[in-house]
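Omission of a single protein chain aside, the complex is shown with its protein chains in their original locations.
Residue numbering begins at 1 within each chain, and the chains themselves are lettered A and B in the order written.
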Amino acid sequence: MALLNKDRLLPADPGVRALARDLYDTIKDAPIISPHGHTDPRWYAQNEAFPDPAQLFVTPDHYVFRMLHSQGVPLEALGVPRVDGGETEADGRKIWRLFAEHYHLFRATPSRIWLDHAFETIFGFTERLSADTADMYYDRISEALQRPEMRPRALFEKFNIEVIATTESPLDDLKWHRMIRESGWGGRVITAYRPDPVVDPDFEGFAQNVETFCQLGGQSGTSFAAYLDAHRDRRAYFASFGATSTDHGHPSAATLNLDRAAVEALYDKVLAGKADAAEREAFRAQMLTEMAKLSCEDGLVMQIHPGSSRNHSDPILARFGRDKGCDIPTRTDYVAALKPLLDAVGQDPELRVILFTLDETTYARELAPLAGVYPCLRLGPAWWFHDSFEGMWRYREMTTETAGFYNTVGFNDDTRAYLSIPARHDVARRVDAGFLANLVATGRLTEEEASEVIHDLTHRLARQAYKL
Amino acid sequence: MALLNKDRLLPADPGVRALARDLYDTIKDAPIISPHGHTDPRWYAQNEAFPDPAQLFVTPDHYVFRMLHSQGVPLEALGVPRVDGGETEADGRKIWRLFAEHYHLFRATPSRIWLDHAFETIFGFTERLSADTADMYYDRISEALQRPEMRPRALFEKFNIEVIATTESPLDDLKWHRMIRESGWGGRVITAYRPDPVVDPDFEGFAQNVETFCQLGGQSGTSFAAYLDAHRDRRAYFASFGATSTDHGHPSAATLNLDRAAVEALYDKVLAGKADAAEREAFRAQMLTEMAKLSCEDGLVMQIHPGSSRNHSDPILARFGRDKGCDIPTRTDYVAALKPLLDAVGQDPELRVILFTLDETTYARELAPLAGVYPCLRLGPAWWFHDSFEGMWRYREMTTETAGFYNTVGFNDDTRAYLSIPARHDVARRVDAGFLANLVATGRLTEEEASEVIHDLTHRLARQAYKL
Partner (left out) sequence: MALLNKDRLLPADPGVRALARDLYDTIKDAPIISPHGHTDPRWYAQNEAFPDPAQLFVTPDHYVFRMLHSQGVPLEALGVPRVDGGETEADGRKIWRLFAEHYHLFRATPSRIWLDHAFETIFGFTERLSADTADMYYDRISEALQRPEMRPRALFEKFNIEVIATTESPLDDLKWHRMIRESGWGGRVITAYRPDPVVDPDFEGFAQNVETFCQLGGQSGTSFAAYLDAHRDRRAYFASFGATSTDHGHPSAATLNLDRAAVEALYDKVLAGKADAAEREAFRAQMLTEMAKLSCEDGLVMQIHPGSSRNHSDPILARFGRDKGCDIPTRTDYVAALKPLLDAVGQDPELRVILFTLDETTYARELAPLAGVYPCLRLGPAWWFHDSFEGMWRYREMTTETAGFYNTVGFNDDTRAYLSIPARHDVARRVDAGFLANLVATGRLTEEEASEVIHDLTHRLARQAYKL
């Protein structure tokens, strides 16, 4: 008995499955390229043991606690910290038991696949998590976490990670990255430039952030010219810690290309806190174009992650703060939204923009046609709620015929759940193997071609697209 | 020769089909739970014979006459009554022949599956309906309808219906439900509270409806307080006839949570007929939140069915009235629309809201993420145009990975076509068996789990979600 079926996620048809298995076998042990994620650089810097099983798998994982909450489990009972510092469950074993009792909720979800993968391949479990096995799991994981081979750096090597990117604010001093570099450890951990705190007027403390930012960027004031130069400076600083990309989490994909005087007036208004909602959106839109122009200068690859309605529940936000599983995708437009940026710099051979979406209707209608003609555009992989078997399959089905494989960029794990990284890449590899096997079985690709493409999708495109 | 293939709708792959058949066999004879539908309570109350075949299968079924109309058959020729009382076809046999001649139009549609299922399992036909077999069908059905075992109550028992809900207006006195109860017959037929005539200012006779409603609800006036108390009173009255749910058919999913003074002002304006379109929409939106608050009080499960552009054709509406197959789905937003209601009462453990959609793009993008975090939300099954093999399959594929199985509520037949009820539930059971078999075949679920989940989807979740 095992948690994992050897042929999981491969096509059910025996003939197609055989083809898929052959393809999968050629890349299943390929190194992990993780160009976009949210692991904590402190882990690699300090290399300390992870805390108890609940702190590792439940309390910080919004995929997990959102599902339990949807069935009436209060977030307090899962140890999620309250904004007011009020009491929440502190007993890891109690949290773990609650999680285990509800484990059936995850049937047929990606969380179940990721968790079972970690449970079996990292901790050796062969019996499913349930109320009955909760304590056995808790004890064994707790004990294992104390062992040296479970430290972050050891896992990095066990996971066969070639390179992993973290994401930092321009206000971050990158001290953990510095510590990693100075430690002499050979793991390649790089940063990425995520300027939301200084380009989004709705971000908490925006004006103060900009002031700090300009100082950090070596500027004597906060004029728009100084502000742009601060970006130049901080981007170079990030690049010196390995960054090859920037990341932009705007509510929409709106871009603008105003003339300089208009931009400066808008910037002044926004900084003074006098801009209305439309003007704040306009500033974000303009800043995407400014960032693209800076990418033409310094070559950093630009990632755009739009379309999430963040912190949808006011009561949850008030009680538990941001990022508590209440981010809901919204309908997103790219065609009109990206036109100003693309008209400005879309033909520049130095620019590369990787587009993501939470609105699958845009795959075939907007994103594949755009990426299928603009030299600067590439499509990021199926993202967040769509980072799943069905989500990835739909992504390939709806983008490939128009954009081909070579306008896509391989897989991103996009996670802060360190132990799920091998599982996530494995799911992507299985989907791609199955998808290619299906193309071979239906005469759309030869086996030789599929054997080449599976390598492109697993590692080559990620290295190329992210300049790694 | 039979009309029905024994393995219909099960996956084509032999291995997966075998798994699916095993799952299906365990629940194919499970009782029917029908928590949301539109059968006429009078049928169960009076238990009279159904009229002729055309009146049973063609003239009242918008799925059927819309398809014939789409190919140029005038509704008059199908006996659909005219608003002006003008002549329409009255000869059942002529209508039936017209239907039979066009039966090929239904190839690969759910209507074909439902009709063939009734034709074979209720009337014993083994030859397909066509121009050639029209009279044979007509004669045999006509004759059968006269037999006692074809009366509504006998069919109820034959269909193995555990409970069925009808839908009534708050203005309804529920006399048929009273007659059923007083008849001593053991069939469980319950009502559901559908307040559209008194919460939708665009409903015919709205102001008069509200006045009648307040009187029926024991109020001396029509103040907003009285109006809300009338709701309390009528909801309790409906609950005394078994109602466990309310149902809301708004054009959009918009909700609002205005302060009391603003609500009262809006109510007064709407009642006075002085509200513009935006204010009437605002009133509907506010009333969804008011209904949710009343559900927190009395525990009635709330169902929201938004997004139909009703009576799309002016000429058809003028000539034949409402509900003549011209209701067309529209793009529907849930994320911003539901926020006011969810912020107000979305964390209340007493509240349960079941969401439906005619816009499949919202499954993965909006509905599954919302239901996957809000404790009050559940997803209703694939609805109306999507109550079909492909529609249900897409529903499971696009909701399960984010919301799981346990934020869904089993199947609704949602029909006034009584003889189609077993067929409709059978389709859902086959889809679920096939879907689960596919998960087992691709290593995403064990057979033991699938055996449990198929029971959840067939009957347990419906009982739980609707408090039956």
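Note that in this section contacts are C-beta pairs under 8 Å (C-beta built on N, C-alpha and C of every residue); 3 or more make two chains touch, one makes a residue touch a chain.
All of these numbers come straight from a predicted model, not from anything done at the bench.
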Options A:Q286, A:T415, A:N438 or A:T458, residue touching the unrepresented chain: A:N438
Listed residues B:I32, B:M67, B:I354 or B:A423, member touching the removed chain: B:M67
Per the touch definition above, residue among A:H62, A:R181, A:R232 or A:K339 touching the missing chain: A:K339
Hidden partner interface residues of chain A, rising order: 11, 13, 15-16, 333, 335-336, 339, 342-343, 346-347, 349, 361, 364-366, 368-375, 377, 397-398, 400-407, 438-439, 441-445, 449, 453
Touching residues (missing chain, whole complex) on chain B: 4-14, 66-67, 69-72, 104-110, 112-113, 309, 312-316, 325-331, 358-361, 385-386, 388-391
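Throughout what follows, only the chains that are shown with their structure count from here on.
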Angle of rotation relating chain A to chain B [CA atoms, steps of 5 degrees]: 120
Chain A and chain B, separation of their C-alpha mean positions in angstrom: 40
